[in-house]
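Working notes, beginning with the structure itself.
Here the complex is missing a single protein chain, while all its other protein chains stay put.
Just so it is clear, A, B and C label the chains in written order, and each chain counts residues from 1 on its own.
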Amino acid sequence: MIDIQILDTPLSVEQCRNYVAADDAGAIVEFIGTVRRQTQGKAVIRLEFEAYPAMALLEMRKIAEEAIVRFSILRVSMHHRTGILEIGAIPVVIAVSSAHRAAAFEACQFCIDTLKQTVPIWKKEIFEDGEVWVAAHP
Amino acid sequence: MIDIQILDTPLSVEQCRNYVAADDAGAIVEFIGTVRRQTQGKAVIRLEFEAYPAMALLEMRKIAEEAIVRFSILRVSMHHRTGILEIGAIPVVIAVSSAHRAAAFEACQFCIDTLKQTVPIWKKEIFEDGEVWVAAHP
Amino acid sequence: MKIRVLTFGIVRDITNTGNLWVELPAGSNSADLQTLLQEQFPALKRLNSLRIAVNAEYVTPDTLLRDSDEIALIPPVSGG
Partner (left out) sequence: MKIRVLTFGIVRDITNTGNLWVELPAGSNSADLQTLLQEQFPALKRLNSLRIAVNAEYVTPDTLLRDSDEIALIPPVSGG
């Protein structure tokens, strides 16, 4: 069972957890990304996330499907935020449930690692003296 | 920063997450144990958890301190439940925050793996036809 | 054929539009589109990567394009 959402409103970690909770689950592992106040020693004012929604939803679903095939997990919920995010806000939540905990840890880490490689979402860091699209340039 | 609690009331995942949230954190990883409706193919009616509280608190704190030394993490919150738990209830929550996600995953898994080895808490599984202290016998 | 190309992130900044219209010979493939755009916008060559998606899927350079496709330029992603 897979729940994929891209939202321009604050994410609910509880909603992701409630989705993956199941009577057969002994473990839930959640990854929650949060906006840091600095990156590489530089103060961040805010982040802006932009998505290509139709494709991002498809790519996120592929990741969740692969996680279910590769690991022995029950349910996956992946929510990603778009728009302006202040320090401490949550750009991404990934929740995974499984009978046993090792699979949930592996699958959750696989989902966030792969999301960062393949899902068409872009992050702009806004500093006091400028802004930069993350990872765009060498 | 370390938050260790043993409680005989329902655990709050939000409380653990709020404790570890920090402006320097880019990642929070949470492990949530949940009571499965079956174990080794046998239907579970409920679980009962008993702790040696003074020692369990000390052992949990040792684990959190070691996690902070070994991994590059910011804060740890570990809550464990005692008493009677029905299917779906949460015996344990571990939340870890860090600047980068790999450390949070490693540390969270270390905490739950070690908790299961060293912390004096005991789980009794209650079945329709009897009950058993988990792991007591070969 | 005239195709519409969706742009995002730094590619939208470079091209200064979210909808780029491009004239290509019929039978052009993904690599042809990329070459044309990199000539028109040399700043695209300086990106860490630039992938093309057709109908919301990453495609290989030899993928043929049709003017009915939804085509997008995907600069290095940085979600999460």
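A few notes on this one:
In this text, a residue touches a chain if its C-beta (ideal position, glycine included) is under 8 Å from a C-beta of that chain, and two chains touch if they have at least 3 such contacts.
Keep in mind that what you see is a predicted model, and the values were worked out from it rather than measured.
The absent chain, not drawn in this view, touches the displayed chains B throughout the complex. Touching residues on chain B toward the chain that is not drawn are 33, 49-52, 54-56, 58, 80, 91-92, 112, 115-124, 133-138.
Convention: only the chains that are shown with their structure count from here on.
Comparing mean CA positions across the assembly, the chain most remote from chain C is B. Work out the mean CA point of chain A and of chain B, and you get 23 Å between them.
With centres taken as mean Cα positions, chain C sits 48 Å from chain B.
Shared interface positions of chain A, i.e. residues touching 2 or more other chains, are given as 33, 112.
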